[in-house]
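Some chains omitted; the rest stay in position.
First chain written, first letter: the chains are A and B, and each begins at residue 1.
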C-alpha cells in the first residue's frame, strides 16, 4: 500500500477510452491528458510552523478534477497512480 | 456537479458574439479572449496556517471580470467552464 505524505493524495487515473474505427484501435487525442481521477489515499496534511497538522478537505473515494500535467506518475504493483498535492486539485466531481 | 476547492470559483464563460457579414460568420477578434463570466460555484476558501478557513467574497450568480488568459478551461457534461482562483478575479460586474 502507498501512504501519501503531507498534503498529498494518490489517485487512479481514468484513462480516456480508446476509440475503434473498423477494428483499428485509435488512441484518443494525445494532446489532452486525462484530468479526472479517483482518490485512493489521502495524506495526513501539512504540518505548520506551530507543529499543527492541517488535514485535507479531500476524502478517499472522491472523484477529482486536477490540472493537466500536475503530479508525479508512479507505478506500484503493476498499477499506475498519480501523486498530487492538494493545491493541484481544482474541484470535486460530485 | 463540480465543486471547486479552496479559493477557486467556477464560471461559465460568456463567448463574444459572432459577427455576420453577408451571411458569412466572422469570429470576433481572436486576440481578445472573453473576460467576463457568471459564477456557477464557489469554493469554501483557503485554509490558513492556523487552520482557519477564509471564505471568498464572491457569490454564485455574480458576473465577474477576470484577467485575460487566467484560469484553467475544463469540459464537464458537454459544457465548458473556467476554474479561476479568487485572486484572478478583478471586479464584479453589477
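One rule holds for everything that comes next: a residue touches a chain if its C-beta (ideal position, glycine included) is under 8 Å from a C-beta of that chain, and two chains touch if they have at least 3 such contacts.
As the structure is a prediction and not an experimental result, all values here were calculated from the model.
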2 chains shown - copies of the sequence in the complete complex: 7
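Just so we're on the same page, only the chains that are shown with their structure count from here on.
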If you average the CA atoms of subunit A and of subunit B, how many Å lie between those two points? 23
Once bound in the complex, which stretches of subunit A touch subunit B? 35, 48-50, 52, 54, 57-58, 65, 67-68, 86-87, 89-94
Which residues, counting only subunit B, touch subunit A once they are in their complex? 1-6, 8, 10, 41, 44, 47, 49-51, 72, 74, 76, 83
